[in-house]
Each structure stands twice: as C-alpha cells, then as structure tokens.
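Mind having a look at this structure? Questions to follow.
Note that this complex is displayed minus one protein chain, with the remaining chains in position.
Labels for the chains are A and B, by order of writing; each one numbers its residues from 1.
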Amino acid sequence: MDLKLKIWRQPSAHADGKFVDYQVTKISKDASFLEMLDILNEELVNKGEDPVAFDHDCREGICGMCSLFINGRPHGPDNAVTTCQLHMRKFKDGETVTIEPWRAKPFPVLKDLMVDRSAFDEIIQAGGFVSIATGGVPDANSIPIRKQNADLAMDAAACIGCGACVAACKNASAMLFVSAKVSQLALLPQGKVEAKERVQKMVAKMDELGFGNCTNTYACEAECPKEISVTNIARMNREFLVAKLS
Amino acid sequence: MTKLDSKIPAGPLAEKWTNYKAHQNLVNPANKRKVDIIVIGTGLAGGAAAASLSEMGFNVNVFCIQDSPRRAHSIAAQGGINAAKNYPNDGDSIYRLFYDTIKGGDYRAREANVYRLAEVSNNIIDQCVAQGVPFAREYGGLLDNRSFGGALVSRTFYARGQTGQQLLLGAYSALSKQIGKGAVKMYTRREMLDVVKIDGRARGVIVRNLVTGKLERHAAHAVLLATGGYGNLFFLSTNAMTSNGSAAWRAYKRGAFFANPSFVQIHPTCIPVHGDYQSKLTLMSESLRNDGRIWVPKKKEDAVKIQKGQMKPTDIPEEERDYYLERRYPAFGNLVPRDVASRAAKERCDAGFGVGSTGLAVYLDFKSSIERLGKKVIEARYGNLFQMYEKIVDANPYETPMMIYPAIHYTMGGTWVDYELQSTIPGLFVGGEANFSDHGANRLGASALMQGLSDGYFVLPYTMQNYLADQITVPHFKTDSSEFDAAEKDVQERINKLLAVKGGHTVDSFHRRLGLIMWDNVGMARNQAGLEKAITEIKALRKEFWQDVKVPGTNDGLNVELEKALRVADFLELGELMAYDALNRKESSGGHFREEYQTPEGEAMRNDNEFMYAAAWEYKGDDQKPELHKEPLIYENIEVKQRNYKTA
Partner (left out) sequence: MSISYSSVTKKIWMSLMGFFLMTFLIVHLSINLLLVISPTTDLFNEASHFMGTNPFIQAFQWILFAGFIVHIIIGVVLQIENWMARPKGYRVKAGSEDSFFSKYMIHTGVIIFIFLIIHFVNFFLVAKGVIGEIPETMVDGKPMDDMGSVVIALFQLPYYMVGYLVALLILGFHLDHGFQSAFQSLGLNHPTYTPFIKGFGHFFAVIIAAAFMIIPLFIYFSK
C-alpha cells in the first residue's frame, strides 16, 4: 500500500516545528506502524536527510516507550494497542496519515515526535511506592488478600506509563495514570498503610507539574492501550477525600 | 595457567552464602555516604541493586538508555518467577530448585552461585509482595503457583502474563522512592560507552547523553553493569530495540573476561519472520505448548503447496500430519525444553517441510484441545495470547493453527564474574543477564526474573559492600584526571571515525547482514566449517562497515543512526568472539549444538571430560586472537547425567 504522511518535524526542544509531507510506497499491510516509519527513515538516510525521531523500544506493547498521535488518536486507529502493535492493515491504501507528538505542557517535545515524559517519573517519585527497604519483610503468604482486590490491583498495575491518557485528554490531565498507581496500592494491605499521604503527595506533584484537571470525559479510558478503567480515578478521588477529611 | 579465582566460599554448599555474609567486610553507616557507586541499567538487577545500595546509605548514580527507568526490557518477561517456597506442598525445596537449574543448564553453571540463587529465591517473593506487586492469588487470598518447563513441581509465581512488568515496576518504585528522597541521582537517555580504570580498578564511566550528544564523565568507587544480554546481535530477536552488548563489550576491551559467549537461548514459540522490513520478533508464551500440538505436513508436496498459498493447513487430514515432537520424544512430547523444541523445528524446516510463505514456520494447533476441552476453556487459558497473535498476524488461532518459529531470546553467556559477581576488573560488578553465572548452557523458564532480582536485591548489596569496605578512605574521584581524558578521547575518536566514513549503506543494512551470518552459522545448529566461515565473513563485514557505513548528521544532538552505529560496531566484534567460543567448544550442551557432536538419534552430546568448564575470554588487542581461560566446574553435590526427554 501507498501512504501520504504528514509528520511533525522539530529539530530540537527549543526550535520551531512544522508539518512535512512524505510519501511511502509498497508498504506491506502486515508491517507494523513503526516498521513503516523504519522504512521511511531508511529512505531518508539513503537520501542523506535527517531521519524522523520517535520513541520506541520493546515493540511488543509493554515497555510504554512508543507514543505518536496518529490521525487524531493516541496510538492510532486500533483499540487497546500501542503504536508498536498497530498494523498497517488498519489503514487504507492511499490514505493520508497525520503523525503528531503527544501535546502537553509537562511533555515538552525533544525532537520531532519524541517527547520528555519524565514528569510521570516525578509523580511516582512523590509517592508511588511502599516505603519499605530491602530485607526484613514478612513472609509473602502472611497477609491473605481477597482475590477480587488482587485482581483489581493488577488491572490498575497494568499501566505502562506511555502517556496516551494525557495525550487523549482535552485538558492534558494525568489523572488516569496517577489514579492507576494510587488505586493499585490502595487496594493492597501493603500499600494501605501510607495511602493517605501517598494520594495527597502524588496529586500535589501532578498539579505542580502543570497537568490539566479531570473533566470526567473518559477519553483517557477510551484510548488507554491497556484499557485502564476510570473507576480508578473515582477511587483516587475517594481516597483523596477521605485523606483530607480524616 | 588460570588467572581466574571464582572466590567460592569454603564449607558445605548450603552454608556457603551464610558463611560469606557472616564473615564479609561491612561499611559503617556514617562512611557509606562517602562512597559513590555507579549503576548502569535499570532492569531487575540494576534497578533493585541501585535501590538497595541507596537504602543502605551509599551514594548511587544510575544511568538508563530509555526515557525512564521503568522501561528496561525486564518488563517484557511474561511467564513468571520461580521460588522454592513449596506453598503448594508438592515437595519443592531449595535443593530441588538448585538441582533443576543446574540440570536445565546442562551442567555448565557454577554450583555455589546456583545454590545461592535458589536460597534467596524465597526472599524475592516476600520482598515483591511487600512492595505491592499484585501476584496472582487463590480465592483464599494466598499466592497462586503455576508449573513451568523443566520442573516437576509448581513453583512459578506470576502476575497474569505480565510478571516481568510487575516485578520491574516493583524495583522501579523502590528506586523512585530513593530518587524522590534525593538519595539516588538518576540519569535517563544515557548510553555507557566506556569504563574508566584508575590504577587497575573500575572508577568511572563515559556516557553519551542521547539527547544532546554530549559525552559525560562520571566517577565512583565502584561500577555495576546491569545492561542485559546481547541477543540483538542477531538483528532479529525478542529483545527490545535498544538492548545491546556495548557496555559489556567495552568492559571486555578494558580487561573484563567474557564467558561462554556462544551460549544463546533460542525460544521455540515466536511469531515467524514475515518480511524483510521486520524489526523484531514477538514471543508467544511457552505455556501455549501445554495445549497446542506442533506439526508440519508429512508430505513435502503438501508443504510446498502451503508455502505457495495453494493449500490451507485445515485441508490436510490428520493422517497426513507429522506431530514430530510427539514422534521423537514420546515421554515429553510437545513439552520438551526450549533448546530441544527449537532444534526439532529447524530440522523439519531445513528438510523442506516448513510452512508459511517462507517455509520457515511450523504449526501450533489447538484443534484437538478445543475439541477436548471446549473453546471456552482454551479462551480462558490463552485468550489474551490468541488476541495478540491475531493483532499481529491477522489470523484466528481458534480456526486455523498458529504459525511459530524459534527466535533468539536470551544470552546465558556474558561477562565473567566470581562468586561476588565481580568481573576480572576490580570494582567492576556485573548483574543479571549481563553476567554469565547462573544458567549454564540453557536457562529454564521463569528463572531470568529470579536471577535478576536475586543479584539486585540480595547479592550485590552484600558483595559490593565487601569490596567497598577498604575504600572509605579513598576520596571522591575527580573526572579531570588523565584516565578520564584518555577514555573520553577514545570514545570521541570512535564517534568521529563513524561520522567520517560517509559510506553508501545504512547501519541497519550491516546489522541485518551480521544477523544472517550469525543465524545461519552461530544459531541453532553449528559446525566447524560454518563457524570458520562465519569468522571470515564477520571480519570482512566489519572491514566493509568501517569503509562504507552511512551515518548521517552530527554528534551535536539526538542522532539515532549514530547510536545504532556504535552498537553495531561492537556487535561486529562480539559476533566473532561468539564464533570463536562455539568453535572451541567441541561438544553440544544446552543451547550450543554442534552438529558433529550428536547421538545417532540427533540429540545433543556433551563432552564432560574435556569441556566441563566455563570459557572466559580475555581481550588481547584488535588484531589478536582472544586468550581462553578455563574455569573448571566442579559438581560435588549433584550427579552429572545426560539429559533424556524420550522416556520419563
């Protein structure tokens, strides 16, 4: 298949960017989206041009490094996949594909389609952990955990930290990401101990970094490649309210 | 003749680690903050070690290649993590886990290390649960276990099909806690390009800031490499795109011996290659072999018709199918270990019975399981894997058999380390997949996660402290010494040289060619002629690379092509060492199969009299052959046997 690409090109963090048109031809429908970009880049290198920079690593949908806002949707037109698992059969021959970086104040563009998501790390550093050191912990089976809660915690813990929720949200809010971690730890007795401090610290850090507020539009849930539920956001709101009131 | 001292503590096997800890040197809390440690890599081993060392009070500087420490490739491990908890009461014990690991590794791993691994495996589970890792649980609220290849007990803890992710996020959260406190300084998007030695000890690193292109100098009292394996040398592998062997290779060139480089694990159940644009191979969990039956057509003409697309697998009647694993290994059938299953698939495809458009695939068929158990049961067990397969291949595994083919997955070989996980460069420690120590010639499923976390949480924090005990009076190092100047200059020259070639072919094109040479000659089946041919071809390719590689752009900023060129330049050297090692090892063991050394039935044949050793290679100069040092492997607590999967 042949495609027309409109790709955001920006030489560096502080330079101005613009959309540049490219044409790719004879792309296999079985290729992944990133392999299509690899082909474009190999052509660009052969022509002596600067290849398009984009983040990617594991290419099996789990590391959370790949991003890309493709035709108006984070991770493109397929549901519940990351860009690296998006395949070209989801596009039509001759289609124009617009590729943009994640857009949010806390996610500045580094180059082309690559953004800096270290804000997510800062939020985790503010409280997304259980404050225990290595060693001296009780036996793993000493605290039974209700299976339903363990499963809900796992649902939340499946977050890969890609930032699609922020990219999709009209307000660039990070509530789904933050609430997934808050929920996971609030659902487990090990995390419950410092749940009140955690939720307040993480929310404060999220606000400080300049993410927007949650309007409960649920675009984050619709676009999350791991289908993290907005019930986590409600749980975080609840945790927050309880922490403030008690 | 040997310079190798494995420093295995004296005493009975079960007491070695306890004795070591009881007698090791410690650093007093007030002195720990005077000591700096550099950790390269934030996977299970690096992340866990950095967090633990920092909790103890050391100054820790951590570097990772991705944009966040949460993305290291440990995250992609699916199946689970072994531990000798014996929660299911099925007769497991530390000794049994130790025994299975040594046997699975085809008797090429060091007893004392493996025993320690089995010993601390239980602490890992406790630690992870305390961190809030959501392991699978039973309705009673206790932890669930599943069984895995190479074991007769259920000892594998898991978190759905994302165990690696959950364990890594546990280590990442511990690391984040320390970063948040200001106790760890984290450097992301940095790639280590050299080790700096001062007076013979590792005292720092040169890293490249991947965003700005600047070379940076960092000094410390000790350096830990936890940079993973070098499977990407084959171009196509299940590794992440940035996984590379450069850190280990640079350490090798600075004097750290490299052990058993030819021991590579090839995983039998991956999605086959489907086009020359393909960038990586995707693993399908080994658990599929529990209910899937592997077959190819009995008649070659049927295979040819399938390859041409004139016939569908469902057109082939039962009696025309060759369930070759069940035929060859009646006792274990489709559940033989990874190396055996991979070789059998290759044998069939090489003989012309392969399927798919390339002829390099075999069927993994769930038809009889669906008939026996019903679609619902199969869906509950493998639904997510089937869905993933369908996303990638666009075929429905409920209706048509899956196609699979072996792919490079893990490297058992790595930097040689002693019992303390210290390399032959004093002060340079190596953990996780990057070292060679625990898996011998073949790794069992669910053991990689165990080793990474064992090294990171429970071994390195002790052994590094032992090393650092006499370093407390050594002041913080400055980075303006002549040693740092020289190391940075070396790196800068290598970069300049690559940029100056301005040849006609992309880095990837060289990488693909290297991968093909390796896959054909240093892959699943090896022989003397092929290995010698590979060495000649790699040398020629390396020469061509340095004359004709095309690296656009400059070093003043993000330059992905330059990053790749630096890695491939190192792979082009490491590949040759792998071939040397494979050529030297005139036996078949685990993942290393030499066609000359097989039983009449085509099974691997070890030569314990001559090769029961770890081969540690010493760098002697670019134009010199590396020197082989042998670390004899002594089995005092285990009876060495030939592996047999034909009869139970």
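What we mean here is this: a residue touches a chain if its C-beta (ideal position, glycine included) is under 8 Å from a C-beta of that chain, and two chains touch if they have at least 3 such contacts.
Small disclaimer: the values here were computed from a predicted structure and weren't measured.
Looking at the complex as a whole, the chain kept out of the display touches A.
Shown as candidates are A:Glu35, A:Asp78 or A:Glu239; the residue that touches the absent chain is A:Glu239. In the complete complex, the hidden chain is touched by one of A:Leu37, A:Met65, A:Ala104 or A:Ala195, namely A:Ala104. Seen from chain A, the chain kept out of the figure touches residues 6, 19, 69, 71-73, 98, 100, 103-106, 168, 170-173, 175, 200, 203-204, 206-207, 210-219, 221-223, 230-231, 233-241, 244.
Just so we're on the same page, only the chains that are shown with their structure count from here on.
In whole angstrom, the spacing between the mean C-alpha positions of chain A and chain B is 27. Residue ranges on chain A touching chain B, taken from their complex, read 11-12, 28, 30-32, 34-35, 38-39, 42, 45-46, 48-51, 53, 55-65, 78, 81, 85, 87, 89, 110-111, 114, 116-118, 120-121, 124-135, 137-141, 143-147, 150-151, 153-154, 157-158, 160-161, 184-185, 188, 190-191. Interface residues of chain B facing chain A in the complex, by the touch rule stated above, are 48, 51-52, 55, 66-71, 73, 75-76, 85, 87, 123, 125-143, 159-160, 162, 164-166, 169, 172-174, 176-177, 179-180, 186, 188, 211, 238, 240-242, 274-275, 277-280, 282-283, 388, 391-394, 457-458, 461, 506, 508, 550, 552-553, 557-558, 560-561.
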